[in-house]
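The complex is shown incomplete by one protein chain, all other protein chains being positioned as in the whole.
== chain A ==
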């Protein structure tokens, strides 16, 4: 099936420089045009993905209507998020929270080679609560082919005002 609209992907944090890193497998999985087409994504619908700090530097152009360029860092991703219909990201807290608060469907990709894989806990819980889809690098394409975004539930916002009230109480400000 074809997924219309804009897909914004973040292949981040290839941190152990030099060689291509396992997490780059996500990029490779998406980069391969046959893989993209078989996943049901329209290549023309993919805007420039973000890549993190690391050795990986994908070629600026892959195909005639696919990736043009990549970027490492922007002041704010709010504009990109607003335009996206689906976000693929690692399971970092910031990425997940920003995307979910924007109300966008999120597919988190777990980096299995990360030390102790602390991102897995959050991804698993958010998936259990029905807020995100998740997969690893090798199952990305298969997940994109079989996912049903309508099963995702809205993510309620956090309440930092509760922390402020708590702190006022414990420090003695009344």
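Here, a residue touches a chain if its C-beta (ideal position, glycine included) is under 8 Å from a C-beta of that chain, and two chains touch if they have at least 3 such contacts; residues count from 1.
Methods note: contacts and distances are computed from a predicted model.
Protein name for the hidden chain, per its UniProt entry and selected from "UDP-N-acetylglucosamine transferase subunit ALG14", "Adenylate kinase 8 isoform X2", "Phosphatidylinositol glycan anchor biosynthesis, class T" or "serine C-palmitoyltransferase": "UDP-N-acetylglucosamine transferase subunit ALG14".
If you put the hidden chain back, the residue from A:79, A:148 or A:161 that touches it is A:161. As for the chain not pictured, it touches chain A at residues 73, 75, 92-95, 97-98, 118-119, 121-122, 124-125, 156, 158-164, 166-174.
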